[in-house]
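Taking it in order: structure first as structure tokens, then the write-up.
A protein chain is absent from this complex, but the other protein chains hold their places.
For reference, chains read A and B in written order, and residue numbers begin at 1 within each chain.
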Amino acid sequence: MIDVKGISKKYLFKKVLKDVSFTVKKGEITCLIGVNGTGKSTTLKTITNLTPFNNGDILIDGISIKKKRSDNISFVPDHMTMPANMKIRQAFQFMKDFYPRWNEERAAELVDYMNIDVNQKIGALSKGNAAKVSLILGLSLNTDYVLLDEPFSGIDLFAKEKIRNLFSSHFIEGRGILLTTHEIEEVEHLLDRVVILNDGVIVKDFYTEQMRMEEGKSVIDQLREVYQG
Amino acid sequence: MKNYFKLVDFEMKRFWKIYAALIGLLITAQSITVAVLSNSYKNRFEESYMPGMNYVDDYSVRFSNVTMSDGFMVPIVLIISALVFYIFFTWYREWLGKNTFAYQLLLLPFNRMTIYFAKLTSLLLYIFGCLVIQIAMYPLLNTIFTSIVPQEIRIDQSLLLWLSPDSLLGVLIPSNSVDFFTSYGVGIVAVSVIFTVIILERSFRLKGVGLGIAFIAFCIFLFVESFIIGENYLLYIQERVILQIVSLVMITVLSFMISYYIINKKISV
Partner (left out) sequence: MLKRYSFTLLFSTISIFSIFIFYTYVNANVKEFEKVKIETVGGDEEEGEQLKINGHLSYNNSDYHMNVSAKEMRIAPITFLDRVSGNESLFLEDMQIRKLQEQYKGFMRGKYFISSLYEDNSFLISADLDSLRNEPTIDSLTIEIFDKANETTRSFSLSIPEESIQYEYGSVEDVQLLDQQLSIIMRMSNDEKIELIQATINVHQQKLIDAKALYSVNKDKKGVISVSSIVNEDYYRHLGNHNRFLSFTTVVDEKSFDYVIDIRAGRVFQLPEKLMANASVLIEGNKIYVIDKSVGALYKYDVATSLSHLLMEHEIIKEMILFEIKDSKLYFLNYRGSEDEQDVTTIVDISILDINKGEEVYRGKIDVSEFNNSQINYISSIF
């Protein structure tokens, strides 16, 4: 389990995260939702040690990341992060070289599924294909947790569909997924849990199924309540 | 350790094309310069010489006369500038490049200080490579020189004489191993301080610039203090030199320690 405990973070004089606490369990898809600038990406980066936090703690399977950085998490950022002059197969080789958890067969399977030509240069990829390659790089690691930052942002309909289908596939099954998005309609039906972030503060944290059954509300309904009152 | 070597290999391969182009420029420019200048010395002699003239005094030319020219030195200065630029470029391209590769580097599942040492190592290897290539060029350049300039006016120079301490080449390639380790050792200290300042800036941005300047000032203070202690405590000169070496080692260790902490705990993408 990823256990985020009361983390706060300041950028210069502005508090971007204020006492944020939530959990991500294995086998569940958790979504961190909020409008732009509420601190979603920052939250993911604190979990992956890509940005420090001022207060609180984050435990991955019981071990604080302050003591030891976890290698059981993979992170798919919201943009391509491999050098532009690298070919896709070279990027895979890079991952294979440095990650003991790299699963070559799974990567090949994902390449087939996404219909990607591995001899292309990363800099020449379209936004949609770049997003697909980023996903392949993240999902091909044998980690229990996968963090995805805006996986549907700025890509075409067909790419979105491919990516969406992944969430109900064996590539995701059994893993703890934390994703951020503000395009909730794409994934609402896939989510187990939703955490709504507003201005750096968690305003709602609920299981979607439970909310639907108890209050008869969808995720979008909850969002409207938060942002429109 | 395996990850360190792999990362060194990765860093080397990222820059090798630019490096190869610079080396190509070095070889081409220096060969052409030697050929052209040798030819001009030869022509000057053949056009102006008359029997009975003292051609040795008036027309003699050493190999180093040709190699101390601008055309010869400019590629060297260019490579030095490129490598100095590389000190900063190797870090800033990770954040400011088209795709923020810093994400991937900082997510690698081992101590982030490995990245620091890999970048330092690849820089050093490139520097040593340049030195070796320059030394290796001696036979080629000397052959061009001796084949063009007539023996009557030619003063041949051995490799060691060519790398005379009073030339830029002699500064870059010292004539003894102790000076080599001293000058490149001090270079490593300087680069480690710069790397630390860069990491501070990347972690704390504007505040990091201030911290970096403070760190540099502290390093300078530490080094200067070794001179002051020497004066005040009447240390022997040899003791003062040891103290200065110790201060440089301390600066390096401090750079490594600060970088270790910042890159693992405080850096931000």
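The rule we apply is simple: a contact is a pair of C-beta atoms (placed from the backbone, for glycine too) under 8 Å apart; a residue touches a chain by one contact, two chains touch by 3 or more.
A quick note: this is a predicted structure, and the numbers were derived from the prediction, not measured.
S.K.: Considering the full assembly, with which of the depicted chains is the omitted chain in contact?
M.R.: B
S.K.: One chain isn't shown here. Among B:89, B:180 or B:223, which residue touches it?
M.R.: For the chain that is not drawn, the touching residue is B:180.
S.K.: Hey, which chain B residues sit against the chain that's not shown?
M.R.: The list for chain B reads 5-6, 8-9, 12-13, 16, 125, 128-129, 131-132, 135-136, 158, 160-161, 164-166, 170, 173, 175-180, 182-183, 233-238, 240-241.
Keep this in mind: only the chains that are shown with their structure count from here on.
S.K.: Mind pulling up the chain B residues that touch chain A in the complex?
M.R.: That would be residues 3, 6-7, 10, 14, 97-104, 106-110, 264-269 of chain B.
S.K.: Please give the residue numbers of chain A that touch chain B in the complex, ascending.
M.R.: 45, 48-52, 66, 69, 71, 75, 77, 79-84, 94, 97-101, 122-123
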